[in-house]
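The complex is shown incomplete by one protein chain, all other protein chains being positioned as in the whole.
Moving on, here comes chain A:
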Amino acid sequence: MSGTFVGMPAFPTAARAALGDTQLRRNLAHATQTIRDKRALVVAEVEDWEDLRLAGAGVKEAALRDLATHLETLEASLTRAGATVHWARDAAEACAIVASITHAHGADEVAKVKSMATAEIGLNEALEAEGIAAWETDLAELIVQLGDDLPSHILVPAIHRNRAEIREIFQRRMGDVGKAAPADLSDEPAVLAGAAREHLREKFLRAKVAVSGANFAVADTGTLVVVESEGNGRMCLTLPEVLVSVVGIEKVVATWADLDPMLRLLPRSSTGERMNPYTSTWSGVSPGDGPQEVHVVLLDNGRTRALADDVGRQALRCIRCSACLNVCPVYERVGGHAYGSVYPGPIGAILNPLLNGVSDEQTASLPYASSLCGACFEVCPVRIDIPSVLVDQRAAVVDSHRNDRVPSAEALAMKATAWAFSDSRRLAWAERASGIAGRVITRFSRTTLPGGRAASGRLPGPAAGWTGARDLPAPPAESFREWWDRTDGGQR
């Protein structure tokens, strides 16, 4: 029904392909510029934004540091409010729980509210294998689903599509799965939104089972919170008889009052609005109002792994606002698909390795998908120091290769450097060799750096990977020691 990230190449390969797609780069540059401007305006309106960030980070950090207690409190409050609580160690367990609830009600379809947790566990594909159709109802998710595409942004999964492409997807595919798009569909955003309204309405009205995530789960009251724009969330949370919410264990906040900084931080950081059009909160079952059977699946799927990482733990504070994606120069150029995960951009570059470890090449490439410029940390509403976590994850990647039988070129170079630097005679010899190399490069090189210094282009052999994207300045012909000897420390 939709694509899969499984088997994606490592970031550098995927990024190179994405960089060649000029349409993608234009769409992304336009969209991220729009959202950056909007965010900047509404953030500037809040005089004490930095203090609000500190409060938001504090609320989430406090919840994480006593997570077991809060999870038990949440479970008790939810149960008291009439909800059924399930626990899932991994994606397969969570998907199986949702499928069995759906089967128990004899349903062969579910209506879905956009949720990162259900995207992460591949719920749609798992349900499809069980004969259950999962209808995405968020406009961008619908565009991705109908286009057999992959999400490329946390907030706007179809950010890589422009209006003309969306019109084409709607016209080609809507009729296959429900109400067809009108024949005279234009590419006006309002008209496209109207077509989505028509297409999805029959699905909302007949859905028996809905699946959601939650932006926050309040431990002391058993309240779940869904923040949205279109009203598809309200439809799914209100009309069906049965509601299943898949909630990552890191979504917990301790108290109802803790929602205050979060609900002020999230919409301004995310869509650049003072408040998003709709926020729904519910605590279990409300007699005579909304679903009368409410399930909550508390999901681990790597979160306890991340929680054990002293530097990386802060990534679990993330409220999925996507501000870090929108300001990231790397994301803006390569787009979300190159990250090979439902979590792209700066947060994806740390969250994927933290949740899954760095044993596969694709995930291990992610901590390097950054120039460490720090823009992500500056905008993050919960002050996740993404650059520090990136550096720490790079160390984790290097550590994971310590016992490799064939050492990497980088490891060999580092070893050789250590050997040369630890003895002054060896160092003097190495510098002389470098000076000769420098004179050779200067004579033959066709690359000149700003300032006129010669540089090597792409070097052959093991250094090719490093020099493929960088110019290596030619070493100076005379080393510092040679200069010192010749001039007696600058006296002559």
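To be clear about the criterion, a contact is a pair of C-beta atoms (placed from the backbone, for glycine too) under 8 Å apart; a residue touches a chain by one contact, two chains touch by 3 or more; residues count from 1.
By our rule, contacts and distances are computed from a predicted model.
Trainee: Pick, from "NADH dehydrogenase", "Lactate utilization protein C", "ABC transporter permease" or "Molybdopterin-dependent oxidoreductase", the protein name that UniProt gives for the chain of this complex that is not shown.
Mentor: "Lactate utilization protein C"
Trainee: Write down which of A:R172, A:R274 or A:R481 is the residue touching the left-out chain.
Mentor: A:R274
Trainee: Touching the absent chain in the whole complex: find that residue among A:A10, A:I121, A:L259 or A:A364.
Mentor: A:L259
Trainee: Which of these touches the unseen chain: A:A10, A:L52 or A:A181?
Mentor: In the complete complex, the chain left out is touched by residue A:L52.
Trainee: I'm checking contacts with the chain that's been left out. Which of A:L24, A:V43 or A:A88 qualifies?
Mentor: Once the missing chain is taken into account, the touching residue is A:A88.
Trainee: Which is it among A:V43, A:A83, A:I132 or A:I166 that touches the chain not included here?
Mentor: Candidates A:V43, A:A83, A:I132 or A:I166; residue touching the omitted chain: A:I166.
Trainee: For the full complex, which residue in A:V43, A:A83, A:V98 or A:V218 touches the chain that was left out?
Mentor: A:V218
Trainee: Kindly note down the residues of chain A that lie in touch with the hidden chain.
Mentor: 27, 30-32, 34-35, 38, 46-48, 51-52, 54-56, 58-59, 61-62, 65-69, 71-72, 75, 81, 86-89, 93, 137-140, 143, 156, 158-159, 162-163, 166, 189-190, 192-194, 196-197, 200-201, 204-205, 218, 221, 223, 229-232, 234-235, 237-239, 249, 256-257, 259-261, 263-264, 271, 273-283, 286, 288-290, 298, 300, 304-305, 307-308, 310, 313
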